[in-house]
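Here it is: the structure, laid out below.
The other protein chains are all here in position, but one chain of the complex has been omitted.
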Amino acid sequence: MIVVMDFGASEEEIGEVEERIKSFGYDVHHFNGEPRAVLGIIGSPGEDTRDALEVMPSVERVIPVSLPFILASREFKKDKTIFEAGGVEIGGEKIVLIAGPCAVEGKEPFLRAAEAVKKGGADILRGGAYKPRTSPYSFQGLEEEGLKIMAEAREITGLPIITEVTDQHSVEIVARYVDIIQVGARNMQNFTLLKELGQVDKPVLIKRGMAATIEEWLMAAEYLLSNGNHRVILCERGIRTFETYTRNTLDISAVPIVKDLSHLPVFVDPSHGTGKWKCVPSMSLAAVAAGADGLLIEVHPSPKEALCDGLQSLVPEKFSQLKASIRGVAQAVGRIL
Amino acid sequence: MIVVMDFGASEEEIGEVEERIKSFGYDVHHFNGEPRAVLGIIGSPGEDTRDALEVMPSVERVIPVSLPFILASREFKKDKTIFEAGGVEIGGEKIVLIAGPCAVEGKEPFLRAAEAVKKGGADILRGGAYKPRTSPYSFQGLEEEGLKIMAEAREITGLPIITEVTDQHSVEIVARYVDIIQVGARNMQNFTLLKELGQVDKPVLIKRGMAATIEEWLMAAEYLLSNGNHRVILCERGIRTFETYTRNTLDISAVPIVKDLSHLPVFVDPSHGTGKWKCVPSMSLAAVAAGADGLLIEVHPSPKEALCDGLQSLVPEKFSQLKASIRGVAQAVGRIL
Amino acid sequence: MIVVMDFGASEEEIGEVEERIKSFGYDVHHFNGEPRAVLGIIGSPGEDTRDALEVMPSVERVIPVSLPFILASREFKKDKTIFEAGGVEIGGEKIVLIAGPCAVEGKEPFLRAAEAVKKGGADILRGGAYKPRTSPYSFQGLEEEGLKIMAEAREITGLPIITEVTDQHSVEIVARYVDIIQVGARNMQNFTLLKELGQVDKPVLIKRGMAATIEEWLMAAEYLLSNGNHRVILCERGIRTFETYTRNTLDISAVPIVKDLSHLPVFVDPSHGTGKWKCVPSMSLAAVAAGADGLLIEVHPSPKEALCDGLQSLVPEKFSQLKASIRGVAQAVGRIL
Partner (left out) sequence: MIVVMDFGASEEEIGEVEERIKSFGYDVHHFNGEPRAVLGIIGSPGEDTRDALEVMPSVERVIPVSLPFILASREFKKDKTIFEAGGVEIGGEKIVLIAGPCAVEGKEPFLRAAEAVKKGGADILRGGAYKPRTSPYSFQGLEEEGLKIMAEAREITGLPIITEVTDQHSVEIVARYVDIIQVGARNMQNFTLLKELGQVDKPVLIKRGMAATIEEWLMAAEYLLSNGNHRVILCERGIRTFETYTRNTLDISAVPIVKDLSHLPVFVDPSHGTGKWKCVPSMSLAAVAAGADGLLIEVHPSPKEALCDGLQSLVPEKFSQLKASIRGVAQAVGRIL
């Protein structure tokens, strides 16, 4: 960690900062040659030290040198993480396809969707039982009833299931029913929820928050890892930018970056990432070409009738065609499907 | 709500969309004169209808005309909302100053801070007992122990207290101790928490999420209002932009905009909004000049020793001076302090 | 165009807006069923009318229905635009590779780079003779001397050449030497330059500005088209967002969106788009998978010695390997290389 002093900081002020650094148990290194005094801290102090130093009156800036995640980093674990979730290998050679409707809207339509998705070639079935909605007046999900329907769909199709959990209250019940638990973008920094999920014996897929930096996203994974859950999937789903023609800007470059920084598997959600079903096929191919380990795609047997997020859903036939195109790209980058 | 069809949509496709609109119980209005077919929906359908229409293959875009919040809007309630919180009038002529340290770090320092803040002229005392931290390795707060210290500080100073709640589990205990409950930026769309707080008989201060639009922020307030809690304070605290010299970009223009759209009181947090204590005085004055009803300012008796967010804290003497400057600006805009 | 009136606008105010619309020569359509009065304008008025209406005291918002570009749109020209530039077909079945160093730093190194790029399989050679640099103290380019070196490299390699022009003064001289003229991101809205280039008989590659919406980018192309130059290439090069781990956020989703809205060919620059050479191969593959018609890649014979932007440059051997990988992805999406 580097401390840059104010221009013209006095010897006394520099001494105070040095004292403060030492009070945290670190040694100090004087770094000459800049117009301003610069101090180096020997060791890797964390957020608390940084905050404590930045506030000192003569300090201009504190620049962290090390990245703050440990267990999520390639420095800690060199080989990529591969694990099994509901019988499906995650992070291996094979690109994993998670597909299904946004919300579980009822038994009959969900079972229909599940069979279509199965037939279309998905590896894992998704569906939402607890829906975070911007408006209190929108459909909020079927809750446990929805979980039961999903479990029945698993019985019928043999596909493992994934669903989103929106608060720590529901973690236990969701964990009882599903194979993978999803943390949505809005809850990426719901630290209470993350701590709870760190103690659950189910893999967790954690979506990137819409204003989260790559570093913050990896710190969210660190909450899971440091609480004991090592089966973590990172899922890019678009960030919020000034461009509003697409609902979000899908940050495909996050895939190679995260795979370079971390050993964890990285998935991409092109449906939420763009919010336009027309873009889903091309962005699915782009994600696989960029190195994604899996995709999360909304498929609805009848998107015209979907109660939420129909906008970004593919019909089953399109999903099936898409799978064929993905196969070609996967082979070109040395993966299988 | 306006539905713009694809260029070259057929009569049949337009008919299908019309049918779909009618299936939601709305009448349709044909709007001629654009190169594309445009349909108007008679009535104010919500998010679900929008999503259902946007997904139809021949629909290019759906444009909402009405804003989605109802109870939070000036259309619903013309007069500005004024209420009492722990004996302090919120939203009235007087600018309300909330001040205190970021975190309750221990009894002795917090009581010292409380007295300094009281002496400096604050109306309400703040402190954090539950801290949402980016890193699992950072100080996470004293929890109930912290609430007890805050209550003791209230006893001594006579100032009402405000603290952040980070999950629905803690709502009951927090509500038992404090006068105002704060929802942090990261929880602005924690809908489970919002629903819970909607049923609590304590005023709630809700911070704007760092990637939240003004509309989404007002929708978060709508969750509180529609669940029965009408004592809501909106607090601007900076949005995330490409500019990283400041920790966030404090969107002061949100103050006049929100006061125009809504009857709810609007506060500003210049400490988190900029992340630089040097900017806190000038941005406090700017917020009051722009029409803010109150300020949320970090004050620490010894920011050099703060365990978190010391960076943006003022020392008590500076807070006291700041209060004097604010008085002048408040008078210039017809407010009192 | 839709005009939404203020809540509670009087009949008289609505009448005034109606008069104003008619004064521009358009008919008005009353649109009932919303809580606010809504007026539709029959026809497609432009920016000036919009601005004139938005300012009226009782108008809340004006919502354009049509997209503002005409000649660049698929509505105007349904088939995709294919043209020839220096003997290379642009916008056809074949993915076009433009490669070379960021700046022409001297004759010997540039000729060496040109031969490496040729050997590596590029279709077009790039190089910068006029460099827009953030700092007045950085290397600003060799200007005409650089153009001469580029022309010599074309002689030797047979590759057509492309270079950036930074002001209208230099358009004539640049057009004399090169086969394609590039407009950089910082000049995307340099309208004087665009008008000048609209009258030049050379194809123009126009990069997206770092804060430009897709709509504004297409409007920049419209400046070229409406001034008579129909050989326009759009080049996505990353937008500025809160994420700073990459220099920019490469908006790959802009590729399918622009190809849907416009008939013009779309290229991607993964080098500037990410600012990290490690990401260039994966993002090149992603761009092709998403439907890009070509790539603009920085290649430097010795990036360790590059005077600018070396960070994002590939060495020739890596470029050569990359070409082989691109071929596989291109085939998977029905393109050739």
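Letters A, B and C mark the chains in the order given here, with residues in each chain numbered from 1 onward.
Keep in mind that, in the parts below, a residue touches a chain if its C-beta (ideal position, glycine included) is under 8 Å from a C-beta of that chain, and two chains touch if they have at least 3 such contacts.
No experiment lies behind these values; they were computed from the predicted model shown.
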Chains shown that the absent chain touches, full complex: A, B, C
Sole contact to the chain not displayed, among A:T157, A:T213, A:S226 or A:T241: A:T241
Options B:F24, B:F83, B:F139 or B:F242, residue touching the unrepresented chain: B:F242
From B:I63, B:A175 or B:A289, residue that would touch the chain that is not displayed: B:A289
Omitted-chain contact residue, chosen from C:D27, C:D51 or C:E317: C:D51
Touch list for chain A against the chain that is not drawn: 2, 4, 7, 27, 29, 31-36, 38, 40-44, 63, 65-66, 74-75, 240-242, 244
On chain B, residues whose C-beta touches the chain left out of the figure: 211, 213-215, 239, 241-246, 249-257, 260, 273-274, 276, 278-279, 282-283, 285-291, 325, 328-329, 331-333
Residue numbers in chain C that touch the chain omitted from display: 20, 46-48, 51-52, 54-56, 68, 132-140, 166-169, 186-187, 189-193, 195, 209-211, 216, 219, 222-223, 226-227, 240, 277, 303-313
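By definition in this document, only the chains that are shown with their structure count from here on.
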Label of the chain whose CA centroid is most distant from the centroid of chain C: B
Separation of chain A from chain B, taking each centre as the mean of its C-alpha atoms, in whole Å: 25
Distance from chain C to chain B - Cα centre to Cα centre, in angstrom: 38
Euclidean distance of C-alpha centroids - chain A vs chain C, Å: 31
Multi-chain contact sites of chain A, meaning residues that touch two or more partners: 211
